[in-house]
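Here the complex is missing a single protein chain, while all its other protein chains stay put.
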Amino acid sequence: MTEATRPDGRTPTALRTVRIQRKYTRHAEGSVLVQMGDTHVLCTCSVEDKVPSFLKGKAQGWLTAEYGMLPRSTHTRMDREAAKGKQSGRTQEIQRLIGRALRAAVNLEKLGERTLKIDCDVIQADGGTRCASITGAMVAVADAVQTLLDSGALTESPITQYVAAVSVGVVNGQVVLDLNYDEDSQCETDLNVVMTEHGGFVEVQGTAEGAAFSRAELNAMLDSAGAGIAELIRQQKAQ
Amino acid sequence: MTEATRPDGRTPTALRTVRIQRKYTRHAEGSVLVQMGDTHVLCTCSVEDKVPSFLKGKAQGWLTAEYGMLPRSTHTRMDREAAKGKQSGRTQEIQRLIGRALRAAVNLEKLGERTLKIDCDVIQADGGTRCASITGAMVAVADAVQTLLDSGALTESPITQYVAAVSVGVVNGQVVLDLNYDEDSQCETDLNVVMTEHGGFVEVQGTAEGAAFSRAELNAMLDSAGAGIAELIRQQKAQ
Amino acid sequence: MTEATRPDGRTPTALRTVRIQRKYTRHAEGSVLVQMGDTHVLCTCSVEDKVPSFLKGKAQGWLTAEYGMLPRSTHTRMDREAAKGKQSGRTQEIQRLIGRALRAAVNLEKLGERTLKIDCDVIQADGGTRCASITGAMVAVADAVQTLLDSGALTESPITQYVAAVSVGVVNGQVVLDLNYDEDSQCETDLNVVMTEHGGFVEVQGTAEGAAFSRAELNAMLDSAGAGIAELIRQQKAQ
Amino acid sequence: MTEATRPDGRTPTALRTVRIQRKYTRHAEGSVLVQMGDTHVLCTCSVEDKVPSFLKGKAQGWLTAEYGMLPRSTHTRMDREAAKGKQSGRTQEIQRLIGRALRAAVNLEKLGERTLKIDCDVIQADGGTRCASITGAMVAVADAVQTLLDSGALTESPITQYVAAVSVGVVNGQVVLDLNYDEDSQCETDLNVVMTEHGGFVEVQGTAEGAAFSRAELNAMLDSAGAGIAELIRQQKAQ
Amino acid sequence: MTEATRPDGRTPTALRTVRIQRKYTRHAEGSVLVQMGDTHVLCTCSVEDKVPSFLKGKAQGWLTAEYGMLPRSTHTRMDREAAKGKQSGRTQEIQRLIGRALRAAVNLEKLGERTLKIDCDVIQADGGTRCASITGAMVAVADAVQTLLDSGALTESPITQYVAAVSVGVVNGQVVLDLNYDEDSQCETDLNVVMTEHGGFVEVQGTAEGAAFSRAELNAMLDSAGAGIAELIRQQKAQ
Partner (left out) sequence: MTEATRPDGRTPTALRTVRIQRKYTRHAEGSVLVQMGDTHVLCTCSVEDKVPSFLKGKAQGWLTAEYGMLPRSTHTRMDREAAKGKQSGRTQEIQRLIGRALRAAVNLEKLGERTLKIDCDVIQADGGTRCASITGAMVAVADAVQTLLDSGALTESPITQYVAAVSVGVVNGQVVLDLNYDEDSQCETDLNVVMTEHGGFVEVQGTAEGAAFSRAELNAMLDSAGAGIAELIRQQKAQ
């Protein structure tokens, strides 16, 4: 395979331009606008001093996530889920993924009987919104935890490790990192990977969009994702 | 009544700092971030080449609006309406108001058989979100109409006049313009006014929160609102 | 402007024939059939010995309202909201208005930890159902409070003042009071006003249906509404 | 079994006082307030010039029914189904019964491609609301059909026979006709019967509330119901 | 009337082949697959150690039932009710019937503060699913009660009598027992009967599908149902 030119001129192993703005809105304990190129997601983390009923009295906390897209974050307007009266299967799948990914970053016993509620709302979409949500939410969680440390509500951080996520795919036979919407629409395989700062896997979700993919392709995609996530975690910590 | 100091130092007749950013997101035909002090609302206007079924074949267009608040736009997190499975009465009331207000700015026959869909999503709330939504949506509508003129889909603008909105209230016996959240929470009377650039009334919605209000108070509030709206329309057009 | 003849022969300042029948049904603590011409609304007030959770332990009561239209109260049959599975935005807007209006008549601290639940169900509609609902509900609330006084549950009435409501509009350039359906359908401006027996404003909701309305028109409408409400309160008390 | 005194002094075979008021509201093609003692139901029949999609092009009409109770038609207030967002199983069961019963009275081919929509709304409840609904709806259907004959839309009535309904039960070992709420609450067996003017059965729905009932009891109940329905049909036709 | 041949060769008074398999699935306290010819229903009975809130502290238990059809249990696929977001009126009517029928078999005081939850899920449908559900659920309840006796949670069985159900109809003028789908689709009258092992009636639900039915037909149908149910109860007990 020769290296095909990507639509936006990136090399196959390049992330889009990453921008992580903290304290983006005033009220949330953590509030981060994460931009991966033209994908912009507002990630907030709210602290609530209670836990869901299935955890009451168990001396541990909880972390959960919700996800939404503004109706015109996309090329053509999507119906508003609040107006339709239900969240789509895709929305639920994504918010369950975000929650599982971030729970891997937090020791829920150390968090105490409180809940971290993450909201990821897509302001503008250009592919990779679920991965951007996870990467941004990690920083929002860190900021929310810091408010608990600052106020003395916690004396030790419950964050055990950072996590970040990136998509990787096979487009025209070539493995490319961090797909934008155009690439995502034409890729043969789409893999979303969530990893820790120590290089462990939290989630691996690969789907053959067209033909099935081979073990060799899977390995190449995992290699590329690993390098991308290491860079993302560096940027999360650089803020 | 002596002039009490307002919490943020404004005089009773002063608007908060107004900022209107056009082309805030890429995909919508009109996309405006309007800021009235700490109230930030993203207003988009999408053009759809169809009309609701009750208008089919009637040689006219339609304009409708939806409104939402991001869960953590507020001091404490609100439940996400998409997750609850329905929009609150307050949400529906506000989006009906926005739609009526903006329809007063557009000649629907001249618009042709297409729909302007407005989405007002509150990113950060500090009082006055419905009025900010109307003021921002007016600019988003103007930008969306411009895309139709630019593409030749329309040869004449269907916009007949600009509209803007502001709240005014009585706090501690004094009429104050453009209430923020703190003032809104303690005001005796709350009046939302939508007016045209020619000084006509489109909507007047006044509610006594505590004691009933007098005709004199109503008159004073209407005077203040009129001055505020004239300034807002000047700023809409200055963009 | 000369005085145009109204469709039903009324003068511009005349209310429709008002009829207020108390004890219309047996079970409710207050039950009133209010008729404004051909608009007939059954207003009941039920007493419940509990308050919503947000008021528990706050030593005060609550008053809330629900509104509905029988499917064939209207010229053409409307879908039943219970069958559709949700209340329309219009329904929610109206029941929120009725609740706010009646809370202005009741001292909730004096009511004690109980809830007054108002139900306004339109049996036959000919315009002005929301105003008729408020006017009728006031009498139903008074009757329900009387049962609490009669039983000794209350020793002092929590009713601080009577409220009533009327619509007023501009039809063919003329201000007319208490619009029926035909007038409502063709009016340029529609204003609903809720006032107390002392002449204070509780709610003012004006909407330009076509062209914007002027301050002079607003003033003329408020004058007419004030006279109409004074008469309505006289009739409420005459029962 | 000796004849026990009934709570309201009726003999075991006596109906409650029946009152059938036609043209009770203005807009519906048929509008009937039926009163069986303290049970009051407003039955309207609306004519729509279309049929459900499963009948399109089949050269026949349709008849369907909906049922509801006003929230305070009952001793203690019931939640409003429109606010809860769904109709109860009981409501659906009753409206399906009313529809089946009335379809037995109408030749749907002769009705042509139109729908008769029945709405039965309980204004005040004291037992037997489903039977009263059927009895009243029959007259509303007859009036609606008459408007079609009067306008020339139909030249021959599609009504083939009248139907009416009554409840009968066993209370303290005695068969009693047309139970009110008190009797209904304590009866051992509850039987709802719908019959035609020719004495044929349309529906028989019997439920043992406590002990199972015998064939002899069933026979006695059917005899009593037959006599009651004959009287009801006489009253329907006397209007 | 001569005896017409039935589609599957049965005599008018013959049940379809009955098969009752106990312990069909592992987890439920009672789990029965009942087969009436080609109608197959899985009936489970689950024991829960709590009662609905309206029974709390009343020293009695409860029994309730739910019913569903697998989407392709029928000739053409039905929409899945979970995907549509609501149970149909027919489903609710049937599950209410199953609950009432089985409560007639159980002394709820003797059951203690626990709930028997019956689930009847139709695996394959060929008419008579509600009756098969009741007949099968009776055995599932008996097995669930036996687990309570075996564990010592109960020392005496709360089952007072067995119940079973069968449909009977008039097809081409002839009374036939236990209708399959083809017969059900063309019958003039359809009667579902629930009886106890002592021959008492628990439910009688008859509907004229075409012409009204006579007292003589009703009597003949009840005779046939009685014989069928006696045989079904023999088979329930033979397991």
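Going in written order, the chains are labelled A, B, C, D and E, and every chain counts its residues from 1.
The working rule: contacts are C-beta pairs under 8 Å (C-beta built on N, C-alpha and C of every residue); 3 or more make two chains touch, one makes a residue touch a chain.
Predicted model only: the values in this text are computed from it and were never measured.
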Could you tell me which shown chains are touched by the chain that is not displayed? A, E
Touch assignment to the omitted chain, from A:A14, A:A83 or A:A104, lands on A:A104
Which of E:E81, E:E113, E:E188 or E:E209 sits in contact with the chain that's absent? E:E81
So one chain is hidden, and I want to know which residue out of A:D8, A:E113 or A:E203 touches that hidden chain in the complete assembly. A:E203
Per the whole complex, from A:Q60, A:Q92 or A:Q146 the residue touching the absent chain is A:Q92
Identified contact with the non-displayed chain, of E:D121, E:E209 or E:D223: E:D121
Touching the hidden chain in the full complex, which residues of subunit A are there? Just list them. 86, 89-90, 92-93, 95-96, 100, 104, 191, 195-196, 198, 200-208, 211-215, 218, 222
Residue numbers in subunit E that touch the chain omitted from display: 25-28, 31, 38, 40, 42, 44, 46, 48, 66, 68, 70-77, 80-83, 85-87, 91, 117, 119, 121, 123-125
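Definition applied: only the chains that are shown with their structure count from here on.
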Using Cα averages as centroids, what's the distance between subunit D and subunit E in whole Å? 27
Sequence positions of subunit A contacting 2 or more other chains: 85-86
Between which chains does touch occur? A-B, B-C, C-D, D-E
